[in-house]
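Omission of a single protein chain aside, the complex is shown with its protein chains in their original locations.
By letter and in written order, the chains are A, B and C; residue numbering begins at 1 in each of them.
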Amino acid sequence: MSHNTFGHLFRVTTWGESHGPAIGAIVDGCPPGIPLDESDIQVHLDRRRPGQSRFTTQRQEADAVKILSGVFNNASGKQVTTGTPIALEIQNTDQRSKDYGDIKDKYRPGHADFTYDAKYGIRDYRGGGRSSARETASRVAAGAIARKVLGDVKIRGALVQIGPHKIDRGNWNWDDIAGNPFFSPDKKAAELWADYLDKIRKDGSSIGAVVEVIAEGVPAGWGAPLYGKLDQDLAGAMMSINAVKGVEIGAGMAAAELTGEQNADEIRIGNDGKPVFLSNNAGGILGGISTGQPIVCRFAVKPTSSILAPRKTIDTHGHETEITTKGRHDPCVGIRAVPVGEAMMAIVLVDHFLRHRGQTGA
Amino acid sequence: MSHNTFGHLFRVTTWGESHGPAIGAIVDGCPPGIPLDESDIQVHLDRRRPGQSRFTTQRQEADAVKILSGVFNNASGKQVTTGTPIALEIQNTDQRSKDYGDIKDKYRPGHADFTYDAKYGIRDYRGGGRSSARETASRVAAGAIARKVLGDVKIRGALVQIGPHKIDRGNWNWDDIAGNPFFSPDKKAAELWADYLDKIRKDGSSIGAVVEVIAEGVPAGWGAPLYGKLDQDLAGAMMSINAVKGVEIGAGMAAAELTGEQNADEIRIGNDGKPVFLSNNAGGILGGISTGQPIVCRFAVKPTSSILAPRKTIDTHGHETEITTKGRHDPCVGIRAVPVGEAMMAIVLVDHFLRHRGQTGA
Amino acid sequence: MSHNTFGHLFRVTTWGESHGPAIGAIVDGCPPGIPLDESDIQVHLDRRRPGQSRFTTQRQEADAVKILSGVFNNASGKQVTTGTPIALEIQNTDQRSKDYGDIKDKYRPGHADFTYDAKYGIRDYRGGGRSSARETASRVAAGAIARKVLGDVKIRGALVQIGPHKIDRGNWNWDDIAGNPFFSPDKKAAELWADYLDKIRKDGSSIGAVVEVIAEGVPAGWGAPLYGKLDQDLAGAMMSINAVKGVEIGAGMAAAELTGEQNADEIRIGNDGKPVFLSNNAGGILGGISTGQPIVCRFAVKPTSSILAPRKTIDTHGHETEITTKGRHDPCVGIRAVPVGEAMMAIVLVDHFLRHRGQTGA
Partner (left out) sequence: MSHNTFGHLFRVTTWGESHGPAIGAIVDGCPPGIPLDESDIQVHLDRRRPGQSRFTTQRQEADAVKILSGVFNNASGKQVTTGTPIALEIQNTDQRSKDYGDIKDKYRPGHADFTYDAKYGIRDYRGGGRSSARETASRVAAGAIARKVLGDVKIRGALVQIGPHKIDRGNWNWDDIAGNPFFSPDKKAAELWADYLDKIRKDGSSIGAVVEVIAEGVPAGWGAPLYGKLDQDLAGAMMSINAVKGVEIGAGMAAAELTGEQNADEIRIGNDGKPVFLSNNAGGILGGISTGQPIVCRFAVKPTSSILAPRKTIDTHGHETEITTKGRHDPCVGIRAVPVGEAMMAIVLVDHFLRHRGQTGA
């Protein structure tokens, strides 16, 4: 993991700025022979795509992905991966750079404007440039390929909290996810959130959220202790998503309040003769290695920093000023972070799958 | 980050099992000319060393470190780093392997026994082998070198919560840290914790905790977006510590409940003409790059899994059984995680310092 | 160096197949503020471009490069690098895939057809797919950026041998390089080569060659011993070029015949008070670190494997057969390897420059 590349055997390198001609990703190290065409990727991009409800930015991007390399027709005439780098490209079509003209010389609080300037001495200020959440489309595209490699591993994400409003876990129903604009597994919570977010949106404000991603079907044994632990890589992957400020595995921060008796996930033998854990405080990972239980990861997304209320800031010349961020923004970026979290889970898992297979032959 | 190596330009590789002859670390890529002798490292190892109060394991390890390479006397006769790999070695002296005889064939819930067997088909069961928290001594040793390189950056950790009992942040006093066996910055909390932990310990139970590590003096500009973000690497680093289940930067998981107005860290110009942030919800990092504010990172440590109460488990032959873990254990491993968290912060920061200097010449 | 990425701090990832829609490279880790537009790259691509004389393949490719990310106008309105990934793309325009139809089922001796099938179970046979020398256009494009970062370091390559015919080193004149279609620094040799290659070409045969690349202006101190030695990385870089079978630094293979007295590059102090080496058997590198002398690297390029004479081979079904390779090929691929060798030298040097600056602050 360095600069703009993530992963070891399955390596994802992304490039592109929010308002440049295009963004994209190179997926390197993908196993050969995996059926793959653009529709396999597009379906996931469409879930992340902006402008699909009033609760996300109104920027209209088709987010149509093209595969430029790394696939070929096999003997049966089906397009499959060849083991060489897969180049993915998504054109930027609806930039409206004029919207961002007045932030050229001011640092938006909560954004990366100030730090990019501090680091590089220059920044592409149009739409946040490289630090824009637009880059997450590349992650979702790469994650779609990772999913294909993983096969039977099922990776699903959900929004479990917006502001102070958490879902009722007793209502959890995966089938409800697609039925509301929030990826909520609790349809009642979704109704409440709609009202709550409408008010936030009309106020020109924004609010944070919590995303939960669960992977089922991961066998025991994936992970590379001690410095390539599965949970370590997941934590890094999720924290690398724009606006994420906290990451939890299993019991997460609440583990601080558990006793050893409460925390221990006891083990029995199931009817199929395989180990069964009676609880999953570990979130499916012990000692950095998967247990065979579902991998459970949560992360908190801070509120969109672009808000209508004026905030105190400084300009690039070092003078005090105020800024109001207009433009088209998500009132709750956490919503569209759900498919991004799924993608990062898939990318981490497939990298560990390949590494585990490499080291152990399993 | 792969297998047992952490970092890019400043690379730490650790090795060793809890009950093998020794453990150690190779620190590679350390800048030359840094004054370094064993006492620089020992002082930090002594803070992590077990057996210093009744609240940590009674295993007695001198944890005396030896430097086997990478240093030499400079023209002034002072021992300094030479830019070549620094090999650190710590003998294991008090293993008492007999204590662990009865866990040879049983998987301790909450421990890595089951997963190491699942991954590798074999495990050194003595004291947890490679997955033992004993390995964190190597981290602390490597972190001590990282601190020397960082110079004026001040890295300090504190325990801020044990079980349900949080410190009162109004009482925060760094000078109190050394005055209690918990690294508590709130001496009143320390008194309460002593009573609370005595009960836990006498019950043969254990409890979780939260550690906070703060780095002051980091200039703006460190971090390598998008997949080597400073917060990404910190999250991974902290999650790689034994028993950690959650990591937060700045506002952390609570960012989910903030509005955009609350979350935005407004900026003014200070008397020295430099930017001053009016709050630090960002924890000193925006867009993966340091802002110049203190870097603030918290992580939750689950309770020690080795407890006296019998737990349901299975044995290596797939039969159901129970296990009671005797031996000498920390009732709250979170305490000794404080210097480990500091070490990981130092290692991440120095790696980013060198990378930033490399890419930008700053 | 892994899969399709080369370098550590300055990282080049290439993608694309010979007859896919495009090829390209991501240059990641480039320092910010370096003036860069497409013409800076195009000038080097034009030197590698096919179809410029009768001695190279007649495939007509404009090799027009586009920069898709990583640059922006600075305050002076000049386009410079921003420190974010630079995506380069070159469309494939003259593929004529029909030419390659009959090699779909046969393995061309000397080509990678057999091994790609053995490794991946599938290959894009059109024009060699990923293993085509067409990929070297991406290297040249990335190398052009590396040159910009290196500034005053002068990197020049020359063809010094075709088949049995070596240049006369007494005739070496860098200014002659551009005056013949061989990059020959000896114009007399170029005349002889023209006749010699005409015959080879008319026979439908091919011939090997030796390229020499020299970098002047590299200061002493670049290189990362012991496993990131400057000569190690150069050797790997040159050997990674298509058809290269041998790499030499300084005296090269001939060092085997030297005595210690002959080999020692004695040192004096020059008029400017700086060390002067009286010879350069070391090729500018001692102990993996640059000496300040010119870096001298040579590599042998095998003859083009695509020839008209029928060769015994097998087909993909395991039957014996023969193959004659038609299509448009270079009679001596070594010629166009000259700018590729320069590019790899530049890429290695800039990576070591950044790493050296990172570790030592120099």
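Simple rule for what comes next: a contact is a pair of C-beta atoms (placed from the backbone, for glycine too) under 8 Å apart; a residue touches a chain by one contact, two chains touch by 3 or more.
If you're wondering where the values come from, they're calculated on a predicted model, not measured in any experiment.
Student: Where the complex has a chain not shown, which of B:G20, B:G51, B:G217 or B:G361 is the residue touching it?
Tutor: Per the contact definition at the top, the residue touching the missing chain is B:G20.
Student: Which listed residue (C:L68, C:I103, C:A190 or C:I207) would be found touching the missing chain in the intact complex?
Tutor: Checking each option in C:L68, C:I103, C:A190 or C:I207, the one touching the absent chain turns out to be C:I207.
Student: If the hidden chain were put back, which residues of chain A would touch it?
Tutor: 8-9, 29, 31-32, 83-84, 225, 354-355, 357-361
Student: Residue-wise, where is chain C in contact with the chain that is not depicted?
Tutor: Looking at chain C, the ones touching the missing chain are residues 1-6, 8, 12, 14, 107, 109-112, 114-116, 118-121, 130-131, 135, 161-164, 200, 205-210, 220-229, 231-240, 242, 245-269, 273, 275, 278, 281-283, 285-292, 300-307, 309, 311-314, 318-320, 334, 356, 360.
Student: Considering the whole complex, not just the chains shown, which residues of chain B touch the missing one?
Tutor: 2-5, 8, 11, 13-17, 20-24, 26, 28-29, 32-33, 68-70, 72, 74, 80, 82-87, 119-124, 129-130
Heads up, the rule we're going with is that only the chains that are shown with their structure count from here on.
Student: If you average all the Cα positions, which chain's own average lands nearest?
Tutor: Of all chains shown, the one whose C-alpha centroid lies nearest the global centroid is A.
Student: Centroid of chain A to centroid of chain B, CA atoms only: how many Å?
Tutor: Each chain's C-alpha centroid was found; their separation is 26 Å.
Student: So the centre of each chain is just the mean of its C-alpha atoms; given that, what is the distance between chain B and chain C in Å?
Tutor: Taking the mean C-alpha position of each chain, the two centres sit 45 Å apart.
Student: Where in chain A do residues touch at least two different other chains?
Tutor: Within chain A, the residues that touch at least two other chains are 2-5, 8, 14, 119-121, 130.
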